[in-house]
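To start, the structure itself, in structure tokens.
Heads up, one of the protein chains got dropped from this complex, but the rest are sitting where they should.
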Amino acid sequence: MQSKMKESDPILEVENLSASTDNLPILKGVSLTVYPGEIHAIMGRNGCGKSTFSKIIAGHPSYTITNGEIKFLGENINSLEPEERSQSGIFLGFQYPIEIPGVSNLEFLRVSTNARRKFLNKEELDTFDFEELVKEKLEIVKMDQAFLSRSVNQGFSGGEKKRNEILQMALLEPKIAILDETDSGLDIDALRIVASGIKRISNAQTGIILITHYQRLLDEIKPNYVHVMSDGQIIKTGESDLALELEKKGYEWTDNFIKET
Amino acid sequence: MGVSFVRVYKANCNKLFLDNMVNENLVKDVVKEPYKYGFVTDIETEKIEKGLNEDIIKLISQKKEEPRFLLDFRLKAFKKWQKMKEPDWAALGYKKIDYQDIIYYSAPKQKEKISSLDEVDPKLLETFDKLGIPLTEQKKLTNVAVDAVFDSVSIATTFREELAKHGVIFCSISEAVKNHADLIEKYLGTVVPASDNYFAALNSAVFSDGSFVYIPKGVTCPMDLSSYFRINSGDTGQFERTLIIAEESSSVSYLEGCTAPMFDTNTLHAAVVELIALDDASIKYSTVQNWYAGDEEGVGGIFNFVTKRGKCLGKRSKISWSQVETGSAITWKYPSCLLLGEESVGEFYSVALTNNLQQADTGTKMIHIGPKTKSTIVSKGISAGNSKNSYRGLVKMGTKATGSRNYSQCDSMLIGDQASANTFPYIKSQQPNSEIEHEASTCRISEDQLFYLQSRGIEFEEAVSMMVSGFCRDVFNQLPMEFAAEADKLLALKLEGSVG
Partner (left out) sequence: MEIIEKIKTNKSIDNQTEIQKICLDKLQSSPLPNPRSEQWRLSNKSKLSNFLDYSVNENNSKFDIPYPKNSQNNIRLIIGENCQIKLIEKNYSIRQLSEDELQKYIKEQISCFNQNENWSDLLNLSLSCKNNILGLKINGSKIPPIEIFSYASSNSLNAKTLIIFLEKNCNVELLQVNLGEDTSSLSQSTFFCLEENSSLNHGVVSFGINKSNLLNSLNVIQQKNSEYNLGSLHFKFNYARFEIRIKQSEGNAKTNIKGMQITKKDEQISTYTKIDFDGPNGFLDQINKSLADDKSHAIFEGSIIVPKIAQKTDASQLSRNLLLSNRAQIDTKPQLEIIADDVKCKHGATISQLNEEELFYMRTRGITLTEASKLQLSSYFQEIISFIPVSKDRWDLLDQLLNEN
């Protein structure tokens, strides 16, 4: 099956990527390639650079790429604006979704969805048609319509915020989704809802990168590859059993890899 | 000695202010502890005549055998002072000061040149002993070097040799004028120009002594440095001047303490403190001010009009002010930071407690000039009795201060319904890529909290003082250890009798 995947072109190619913020190097040469249909997991301690990696792929203005390149569908996207990346099909699920007081969730989702649709040369939706579409997608994350009339993420519980992220993913239908600790702060039921949502949205044409600390999300969504990150570098790559081993032995175990490399 | 009597403090019974909430059993009149440091040292002093004119300034300069540049500095400042008007904008009310009725130079008579502590008048040593600042070799405080200033002159500086080994200069400013004239000429008046304000100009004209600190490049000062100011004479103004220079990558922590005897006249204290921090240098300046505050009717006490300012000249330099202001009849003081160097940091942590008829108008100015500069202001004002406590501050983001941040927090606590608390924060920004955040609140000790503590068997007074020190904790955390404990005790002492 894997060899079959590799026959098609990769979605995302990250080559020897280094980046810094305020002159402080955070990423120190990360390489990673994602083919359609693949699920990758990136694991590592807090502060190892996992979240930074996701933000840089999405184009966060606080980070500067000092070396290497990011290719999306074969094109270098190093200098693309965050919205251009999103419109072309890169989705970042935030670890801490931002609260935007005063901006209605519905309006936000509509503007966002239409931006993506416009890029795909699809017809933009008016409020009524959009409401229809959202209702359909709400079901995926088992969210109530009442969420739509509230301000973006404001006053949402941890689980509601994460479900709102998956709702956005469902609406935007990205080529690749990077989900930054989407499992943190979720109880078992919410985790199942989120995981099944992710599975329903992804397909043989899309790629997923899961950034996580824990095995429990990977029990729900089995990754093809697991990467261990430490101090801004990927120090080990393996298949899904690597995560299990890591769960058993803890991150101290991976410290040895650094010494080796 | 001009004035030489000590007022005997009457035991003072204060009624509860929080009367409607506390039952009669708790009404326990507390005998207020008298001001501990109110004694006068009987020592022969050399004073010049009262009044201020060019001749007096020349005389001061001559007595101190000063170089020409300094005399010129003084005379220029005097000319400016004469043209200035005493400020009246602060929310203060006080009797006009007669500047011709003040003695501008007073020094304890002792031998011309003192080569060691043994030659210092034992009475002086005894005075500082009594204040808890032993100066003699056997008793001196461990790991704190002290410069003791008595009226207008510096008496002694401890640990000099030890400090000299590290290249640290710590001496009286008069000595520095003689031995390090180049540094004085280069830096004096560069942070607080003589024309800065009325009292700074006056100080520049007549300053008598003060401390000088120079930390050479790369040196972390091996011990805390401390100055102890003592006003002894009743009719003498105290005009000390402190200058601290921290060269590249050096750091120092400096402590300042003050007391004065109790007189029923007001004594003027108009000091100037200048701090300069070069690249990566850091200066921490802590004050516990406990000048005599006057009695409960507002008679006597020190007028404390002080200009303190630090200049973060170098990149990543840091100046941190922390102060506990409990004394003085009137305090007028705004320790400030000029943040010029990129990524430099200014901090201001203050507790100001006023009781009886005290007035305090204090705060800070954080002037962000360089990019990525940061400042933090935490001010806690506690007003009890009939006192008036004002926070006045300025935060300014200049056009080049891109990426700079300020956070300010000003909290007031009112004890009793006769006290007043004012906040005047002034915020000005010309730089969109900067952030300023200011928060202020006013509260009183909540009945529920008091009840909770009392129901756990804690005495009423103890409960109040616990809450006050809890209120001040953010600031106390910033003080050097020994100072923090002292400050806590001082607050409890000052509050006794004012609440219950």
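Miscellaneous remarks
Each chain carries a letter (A and B) given by its place in the written order, and its residues are counted from 1.
Rule of thumb we're sticking to: contacts are C-beta pairs under 8 Å (C-beta built on N, C-alpha and C of every residue); 3 or more make two chains touch, one makes a residue touch a chain.
Since the structure is predicted, the reported quantities are computational estimates derived from the model, not experimental observations.
Shown as candidates are B:Thr220, B:Gln430 or B:Asn477; the residue that touches the absent chain is B:Gln430.
For the chain missing from the display, the contacting residue among A:Leu12, A:Ile26, A:Ile77 or A:Leu92 is A:Leu92, taking the whole complex into account. Contact with the chain not shown here comes from a single listed residue; of B:Ser251, B:Thr376 or B:Ser420, that residue is B:Ser420.
Mapped onto chain A, contacts with the missing chain fall at residues 58-62, 81-83, 85-87, 91-92, 94, 97-98, 100-103, 107-108, 111-112, 115-116, 119, 151, 168, 172. Annotation for chain B: contacts to the undisplayed chain at residues 17, 397, 399, 412, 414-444.
Operating definition for what follows: only the chains that are shown with their structure count from here on.
Inter-chain spacing, taken between the CA centroids of chain A and chain B, is 55 Å.
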